[in-house]
Structure formats: C-alpha cells, structure tokens
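What you see is part of a larger complex, with each chain still in position.
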Amino acid sequence: MKTIKPLREKKNTAILLIHCPDKQGILATVTEFLNKNHGNILYLDQHVDRQEKIFYMRVEWELEDFAIPKEKIGEYFDTLIGKPLEMYWRLYFADEIPRMALFVSKMPHCLFDILARYTAGEWDVEIPMIISNHETLKPVAERFGIDFYHFPITKENKDEKEKAELELLKKHNIDFVVLARYMQILSPAFVKKYPNKIINIHHSFLPAFAGAKPYHAAHQRGVKIIGATSHYVTSDLDAGPIIEQDVTRCSHVDTIQKLIRKGRDLEKIVLSQAVYKHLQRKILVYKNRTVVFN
Amino acid sequence: MKTIKPLREKKNTAILLIHCPDKQGILATVTEFLNKNHGNILYLDQHVDRQEKIFYMRVEWELEDFAIPKEKIGEYFDTLIGKPLEMYWRLYFADEIPRMALFVSKMPHCLFDILARYTAGEWDVEIPMIISNHETLKPVAERFGIDFYHFPITKENKDEKEKAELELLKKHNIDFVVLARYMQILSPAFVKKYPNKIINIHHSFLPAFAGAKPYHAAHQRGVKIIGATSHYVTSDLDAGPIIEQDVTRCSHVDTIQKLIRKGRDLEKIVLSQAVYKHLQRKILVYKNRTVVFN
C-alpha cells in the first residue's frame, strides 16, 4: 500500500548546506554566484555563531534555467567559492529521493507514525526495508508492503549480524537510518558508516535520564515534565547532536505506565519531526550540535 | 490486521460518572455504599463547582467481591443514592468494549493515528466500520481489515444518506462516532441520535477560527500560535463542549501550507487524546462544558 495520493511533482531544485569560518561577504558571494547563473533562489537562511565565529547557510534554488549543468555544480562551486572560503559544504538535488532503512524492535507507535506519513505522501522518501531484532512487527511491514528483515541480536552474534545489516543497507543504497524505538545499541563500527545519518529517538528530555528506563527514572525523580529527544547517533550513547525535543507535563497522579503512555505521543512526533528536517536537508552538524533551519 | 499484541486481560470493574446538586456528604455516601458492599475502589476523583453548586464524581471499583449482582447495581444505586440526591449518573462496565464508527473524508492522518493505536492494542475499543463520503481511504480500511462504507453526500441526498448511515450504525450496535477530519456537517437530526457521543476534531484553537479554512484565517490574522480542538458535536457548528485542546507556535515564516502541516500533528494527537478519555469514561458534560477526569 504505497501512497494513497500521487507523489507531489518532484521539485527541480538544488540545495546547498554550508558552514565555514565567518568572513565578510560570504552571503553576498554565494547569492551572487546563484544570481549570475540564473538560479532563482527559493529559500535562503543563514546564521553566524559569533562565539565560534562560524557562518552557516542553507540555500535552495531552481535548476530550470540554471546556467551550470547539474553534474558540474559541485565542481564549480568548490573551485570558485568552497575551497577559497574553507567551506564544509553539501550539495543535494530535490529530485533525488533519500532512501531510508527503518529499525524497529517491538513497539509500533513510531513505526506506524512514519509509515502513515509515507503512505499519505507527506514525505519525499523511499523506505525499501524494515529491519528488526524481533518478528513482532513483521505483520505491519507486510501490510504496508515493505520488505521485513529479521536480525535477532545476541551478545555473541552482534558483530556478524551488524555486518550483514550493513551489507543489506549498502546493497539497497540506503542513505540514512531511522531507529524507531529500536532497542539495540549500534556498535561504533556501524555508526561510523553512517555519520550524522542515523536518527534515534530517546524517550527522555536529554541530557536528563540517558540510558535505560528513563520513564522509571523520571518517575523516581518526581519531575513535573517529561520529554523526548531525537538526535543523530554517535558512538556515545544518547550523547549525539540533538535535532529536536518536546515535552509534556506530568504530576504525582501519573504512574510509570501513564508516563510511558504520554511519552509515546511525544516520541513519535519528535522522531517524525527530526526525520522530516533531515529529509528536507535542513540540518547542519557542528561540534556535536545541530543547526536546524526553519 | 487486528492487534499485533494480545488485548490486555479485561478489567472486571464498574465505573460511575455522576453529577448532582452539591450537598454535604455526597462523597462519603457513595464511598460508603461501595465499601459496605465490598467494592474495592481503584479510582476516585471529585470536583465541586462552587459557582454552579454542582458536584462531579468518577469512581471505579472492582466487581470481583462486590456484593450486588452486576445487573442490579444500577437499580440499587439509583434507589438508595441516585434519586434521593437528584443525581445524573451513568454506570459502565469495563468489560463491555465500546464500539466506534469512524467517519473520514480524504485526509488520512487522524485515521492512521487511530488505527495504529487500535492495532497496537492501546485502546479497549472495537472499530467495526469506517464510513466515508469519498473512496480515497478505502485502501487504508482494507489493509487494516475494517469494513469500509462509501456514502457520497450531496445537498439533495444528504437526508437519505444520513438515514442509511444511522441504520448501519444501529445495526452494528455502534456506541459512539469519531469524525476524523470528516468534512461533512452532520444534521441536527443525526446529532440528536448520539448526544455527547460524536467526537470531532476542529483544526483551530476554538473559539477562534470556527468554520471553514481555519488555517487560512489564522494566517490572515497573523497569530503566533495555532491549535486544534476536539469536542462533542452539537447542532451548533464547532460550538459543542470542548474535550481537549493543544497548540504549537508559528511565525511569519510559516506559509499556510506550513501551518496545515504543523496542524496535522496537533489534530491527530488531540483527537486521539479525546477519544481515549471518552473510552476511559472520564468525561462528564454539563452546560456545554466538560469535566475531564485525570
């Protein structure tokens, strides 16, 4: 059951995400480069972190009348602007649909939320596979017509299973991974293959209650607010750059079960918001923090 | 694809929802009635509106050792307490699963959210049917294994179609109706059949922007916050007792399309929260307002 409405007609645009040491005139230089080459700018946002002295920018422009051929844009940009200004830059094309692998365990709420948006055509994304360490959610994958792969993980087989997973991801040209309440911890070797390309949802308001059973810990501490945090996975558990967070109120009347229930709504929305920002190419990472463009 | 995990073992409890003119000792009277008859109280909450001089109460107790037979509880309670204290009261049994009819049009987000919770066994509810004025969402119903009924509505056929819908609901013992971004307005005749049993989601923060195109109106007004409201449907459009509301921030950078997108996440969560409160028998209506127990 792919989409119930036709995919939006693909935008024919290019997106540049940039960060570099701040100097005078970077913005004008980039916009001039686009204007001179007849690139109609559809989106432009920049920010200067004056403490770090770093300039961040996201620009999106129409390729229709753009003077530089698509396959040459990166080269021209790097030669004329990127290298001289010591830029970290990434170029994306809106008509290249990102391919996502979904990792799940037993809890279905984040999975369903993502598949609902997928089916509704909300996101420009391909989801070729769902990987899980349990078989519980296989029926869900089947009903949505997505290939399901069961990789049960134990202490002993973890390395071998992760290797197999990585091969599968590579074989299917997976661009990024979403951990939708996936309960296994990925090894640093795995994480290294997809730097800032693995999005996780942690069911607490980081950095509070990192690690296991955060709702139990939150209940124990007697907080009056609980939260959820989506972040890129790094080799440090729950310590990667935060993409999005949200909270909801709680009180003494809430049992741990109630917190878990309240938390589910937060988790799925916060994870989906993070995934959408990633799909839109609106996230830059610098020093374990994210710049998330509006 | 009903549930992916077995339904929780049904609770064997009874629930009383009460409101009446406030007097001294009501709470003690009711709790004594339950205690004397060996009803272990699991939940008790009450509130006195001192302006209206009305007493509200929700109590839930275990039936296992309860001295009064299930089929006699209502009679005994009414005779001994309900009538003397001029109570409006409703008695529910937790093992009687409410039957919901879902009305949808073309937008799938609320539908998916409800079906996800249904499938995950989050709610004690039966959803025997999905009714729609379009066929767009038929595939979704089919994939979730729920009967789909297409009732296209025009000005001319509305009465006849509503009659047919009502018969269908009656035939399948439907207890309440959820309008999940259903875009037709139910006639007063229809609404009268299900008083405080039709839950709607309106995509604004009522009473602001009632009626059509609230996101357009919100954008026009330049508000900095948008919201969604779930309420019981009455014969006055968007004017029924409010069950739940939530908001999210917006700004000048948000186009109408962006507001609609942001709003979708609010709508589905707010609607589902309202449905859940209704399923839990935690809502009392008095003078077009709700008392929603925690």
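We call the chains A and B, going by the order they appear; numbering starts again at 1 in every chain.
FYI, contacts are C-beta pairs under 8 Å (C-beta built on N, C-alpha and C of every residue); 3 or more make two chains touch, one makes a residue touch a chain.
Just so you know, these numbers come straight off a predicted model, no measurement behind them.
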| item | value |
| --- | --- |
| Total identical subunits in the assembly as filed, 2 in place | 4 |
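Rule of thumb we're sticking to: only the chains that are shown with their structure count from here on.
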| item | value |
| --- | --- |
| Of subunit B, residues touching subunit A in the complex | 1, 4-5, 108-109, 112-113, 116-117, 119-120, 122, 136-137, 139-140, 143-144, 253, 261, 265, 269, 272-273, 294 |
